[in-house]
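The structure is given below, and queries will be raised subsequently.
Removed from the display is one protein chain of the complex; every other protein chain stays in position.
Each chain gets a letter, A and B, in the order it is written, and its residues are counted from 1.
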Amino acid sequence: MHPAWSIIFFTSASGLGLGLAAWVVLGLIDLGSVVHLLIVSVFTFGLIGTGLLSSTLHLGHPERAWRALSQWRSSWLSREGVLAVLVLSLLTAWFGWSYLEGDVPFWIGLPLVFLIAVTVYATSMIYASLKTVACWHHPLTPACYLMFAASGGLLASIWLLALADQTLNSRIYHLTYCLLILTWLVKGFWWRNLDKKLPESTLESATGLGSFGKVRPLMPPHTSENYLQTEMGFVVARRHALKLRVLSIFSGGFIPLVLFISFPTSAVFLGLALSFHFAGVFVERWLFFAEAKHVVSLYYGEAH
Amino acid sequence: MSSEPKVEYSPKVSDEIKKTTCYMCACRCGIDVHIRDDKIRYIEGNRDHPINKGVLCAKGSAGIMQHYSPARLKSPMRRVGPRGSGQFEPVSWEEALSTATDWLGPIRDTDPKKLAFFTGRDQSQALTSWWAQQFGTPNFAAHGGFCSVNMAAGGIYTVGGAFWEFGAPDWDLTEMFVLFGVAEDHDSNPIKIGLGKVKGRGKRVVSVNPVQTGYAAISDDWYGITPGTDGLLIIALIRELMLSGNIDVDYLRRYTNSPWLVIRNPGAENDGLFLRDAAGEPQILDRTTGEAVSHKSKNASSAMHGQISLDGGGMAVPAFMILTETYMDDAYAPEAVADTTGISANRIRQFAADLAEAAFTKEVVIKQPWTDWKGERHDTMIGRPVAMHSMRGISAHSNGFQTCRALHVLQLMLGSIEVPGGWRFKPPYPKPPEAHPKPAGKPNQIKAGKPLAGTPLGYVLGPEDLLLGEDGSPQRIDKAYSWDAPMSAHGLMHMVISNAVAGDPYPVDVLFMYMANMAWNSSMNTRGVMEMLTETDPETGEYKIPKIIYSDAYSSEMVAYADLILPDTTYLERHDAISLLDRPICEADAVCDAIRWPVFEPDRDVRGFQSVLLDLGARLGLPGMVDEEGKAKYTDYGDYIVNHQRKPGIGPLAGFRGNGTQSGRGEPNPGQMDAYIANGAFWHKSIPREARYYKMANMAYQDFAVDMGICDSPQPYAFQIYSEPLQKFHLAAEGHGDIQPPEHLRDRVKNCFTPLPTWYAPFEGTSVSEDEFPLHALTQRPMAMYHSWGSQNPWLRQIHGHNPMFVPQKLAKEHNLSDGDWIWVTSHHGKIRVPVVIMAGLNEKTIWTWNAIGKRKGAWQLEEDAPEAKKGFLLNHLIHELLPAKGDGQRWSNSDPITGQAAWFDLKVNIRKVDANEPAESSPQFPALPRMNGVIPSPSKTLSYGLQWSGEKTKVRGEPKI
Partner (left out) sequence: MTSLPEPSAIKLGLVIDLDICVGCQACVVNCKEWNTSGYGAPLSDENAYGANPNGAWLNRVHAFEAGEAEEAKTVHFPKSCLHCEEAPCVTACPTGASFKRAEDGIVLVNEDWCIGCGLCAWSCPYGAREMDPVEGVMKKCTLCVDRIYNDNLPKEDQVPACVRTCPTNARHFGDLGDPNSDVSKLVSARDGFDLLPEQKTKPVNKYLPPRPRRQKDETPMSLVAMAEAQTPKGFWKWMDSTLEKLG
């Protein structure tokens, strides 16, 4: 699949923002000061909002984007949109309450956290629901999205904590590195699935010509590349992909882990850790698309 | 849930429908042009039309883009820069035409043959040939010489017709359809319709073709033959059929010359000629009396073997006996030909068995009484339901003429020509060579200021008909009808430029061409031709070809080499006649012709070429083109089509003559054009049922043909399995008669001019080392692109914007090639760098590519980085018009020695993977041509055709581009 920057940024940024929002709502950060509340809310809304805005960049008709809220009965993209709007509204209310009332009761945030998780899940299901992309169509896909949102959000929260000179309790400390490690373990399993799983569809099943022998594309329908090829026929070299996987784990897992364990309270190093994590997730998302093979590419042959 | 959107079921389609004839290729289908707001809304096939019956191919469906092409020339132009630079200035028509007149007038007044007039497209040949004749030059032809003259001539000399517009398979009744080679742009829709019928009925389709694409892909049996060996396979099949007694003896005796007596008198001047009676009629041996009698005698029972002694010495035997002796040779046994043809003996036997089974166990009988030319009444029409078709694939070889003849002989052996279920003629065929004119152009037929004493092209019957000077030198610029190419019925357009530049046999003053892309895909040795066109005489500095007039509708590569450009119209802006005098569109069951008419008026300063030709003719005062006062006789081509009479009562169009109801013959009818337009731009008259088969021998058909003006008297004839004209040339080479080939050609004529079809290895293959050039290289036309025209068409060029070289699996493995790799392909003449695609369904010794997809940078108004120029390529760079030098330094033309047909498919090559650091760009590349219509305004980058009609329904961004 063609790795479109707008979509990669959308899933990475909104995932991080939603993850952060969840931790904030769970009360991880003390929003006592107005300045602090402002910083946290701007950062959270910024991530979610720019992510969502970025997702409209690849639309042919962004001015009609509102229509995407209508088909929540069947479409995961629509559900994601509806949920995102709902979460943003509730989050606004939550921050408003925090501003006006100080602490919001913990139990009030719980349904919101649930909604946030469902939103991230909906984002992932946009991809995981597609039978046409075998490696996406797997339960580990939503797991990965949720884990990246959770670990990224936690890292962001801790950075914000450090920024406000708030203390990091040891449970959170342990949770953070555990979550980080677990996230990349889940992603590892996802990659293993991608590498091991034999495709269900073949050119033989795509053409019904298997009885004549092995089927090969001879001539593409048009010599000039078409939308389907640029959109769905993107191919990343295996060797190249492996390098990028290592890079993403290194940047998104190993470096943040080392920085976090070494400097658990340094705002500077935690900021750095978060940046590396974000970059790592960005690469991971690029690969999420680039390594995914769409069944339609069977018709065009893998190389073009 | 909301309700479904309402869909507009009956949107308006068009304001009006104008019916005309397509010209996106040479197939000539009827089209319905839907017009809305004075623009083309949609073009579809005309359901009533005899050719396409409603269907339309990819090219025809892309007609909108051709009609509005930015590559259309806009006005007459005169060259201002050096030739080939593409620098021109617009001039008025008056200036252009007077310039042309100034150039041509003095030639006609002094030496008319200094004009070489050649047309690429040949569908107004009735006019162009007549114009050349009236001008007085013999140097006229269309593109047949580099296309399929072997097929046409081989067919005419053997059966009085050939494939394509000459004849068609009996699609509805055939049990087995066999395709040899095939150019998919020829007769394309009728063949596709027919294939659908044959396959739809579950009948066998067989393809003999090195490449398994297109029609071959749907064959039930594919024989991936080695190029140039079809003749050998065919003779092996004939041998198998004979040895197993699977030939139609009754048919051979009745309708072919196989029982005719041939003189056997080795060394004598009559050896191999027919034994004729006092009236000149060939004779047969009567089995009952043992006497030789005229083949026309009604009660004789002709023998197929036996002999009689002749008084003058020697003896005579039936031609069939010679055929049997020749073809029963073990050299034609399946085992003996398997290696050469690339088809196993087993499969050759299977092929023969399939032919036999279809022909003799599935006989078709139609209960339709008919009378043959001897007056014998038959109760039924008996058919051998094997139908065949072939075109350029077997014909573009140096052995192509004999191979085409062999194919017809195979059909005759099966008794499957002009019978139910077989292959049938379309009027005006059948028409034997004797019924065609002979070519004019002998020294006494060319006179200053006078018309040529006959038509420039025709059919020779012996050495006495050749166009030779006193010294035996060729009279035509292309050396047609000389010993170089004695039976060159379509001329040798591919030799014109090189001969003219070499001054051999003489230089010309003006080269006048119409739609012939000689500076690119229509020439062998493309680079060489480009250089020749710009070559100057070192002494005078003048171009070797002093003046070039060129007419084309689009900015083809050739335009840059013209001195004067006469811009033609698109096919929707012109008059044309698809005439019985030329290459009509008849069916086996009907006589038909058709027109084109201006469905749109040109929005540029352009004129239809044929109208321009008539205007020029009038300015030159050519007979027939001016009235008594010397004024132009015809206002334009449309006027000519209606009012011209070739003979009294016979004009370009056969329908709606006289009072509007007469067919074939009749006075010119001023309302004829309107009648055609009202009838869908064509005319169709069914052949009576009794006349539909055995046309060459069927009196009902012969009488019908006379009524239709196809001929002036019945001319029944026998198919010529044994060809006496070929034997006459053979005898001349053996030293008989006054007209003999020059010494350097004597052996070649002796070997190749055999009265029975023969097979010899293609010349290029025998002139180069098999080790050095082990591979054959071919081109074929894709069905979605015609010649070079399609590249300017934004729809078609998305389908074929560049062409790969297809390489067989085994060869790819040997050279370690994968799809997308680049290779060098080298011949004795040149080398090209091309991209590769690997293919399984391909003869193991053959590589191939699509023809004419590669374009020169800047031509056809394409941007310079167009894939056609960067990745596309021509095979032409590897092919030379001459064969490699022989031991004596002599270089023969790379043509069939009999007809002069360009031997495109004899090409031998080798391949080598490119070095790692070489660019992924085809080679050779040539300097970019300036875009004729300028870079600004550039052809719109983005097209949204039809925006004006869809805008109502959907809010849109962007502006209409066309």
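Structural remarks
Here is the rule we use: a residue touches a chain if its C-beta (ideal position, glycine included) is under 8 Å from a C-beta of that chain, and two chains touch if they have at least 3 such contacts.
Values in this document were obtained by computation on a predicted structure and should not be read as measured data.
Here the missing chain is touched by one residue of B:Y215, B:F401 or B:W892, and it is B:Y215.
Which of B:G30, B:P50 or B:G224 touches the hidden chain is settled by the complete complex: it is B:G224. Here the missing chain is touched by one residue of A:T50, A:Q71 or A:Q166, and it is A:Q71. Residue in contact with the omitted chain (choice from A:D103, A:D195 or A:E231): A:E231. Although one chain is not drawn, its touching partners on chain A can still be listed: residues 1, 58-62, 64-65, 67-71, 73-78, 81, 126, 129-133, 200-201, 203, 205-222, 224-228, 231-232, 294-296, 299-300. Residues 1-5, 7-13, 36, 41-45, 47, 52, 54-62, 64, 70, 184, 188-189, 192-193, 195-197, 199-200, 212-218, 220-222, 224, 240-246, 249-250, 253, 287, 301, 303-305, 324, 328, 346-347, 349-350, 352-354, 356-357, 360-361, 783-784, 792, 794-799, 801, 808-810, 839-841, 844, 861-863, 865-867, 870, 938-947, 949-950, 953-958 of chain B touch the missing chain (whole complex, contact as defined above).
Note that in this section only the chains that are shown with their structure count from here on.
With centres defined as mean CA coordinates, chain B is found 63 Å away from chain A.
Listed in rising order, the residues of chain B touching chain A in the complex are 1, 797-803, 819-820, 837, 839-840, 867. Put simply, chain A touches chain B in their complex at residues 73, 216, 218-219, 221-224, 301, 303.
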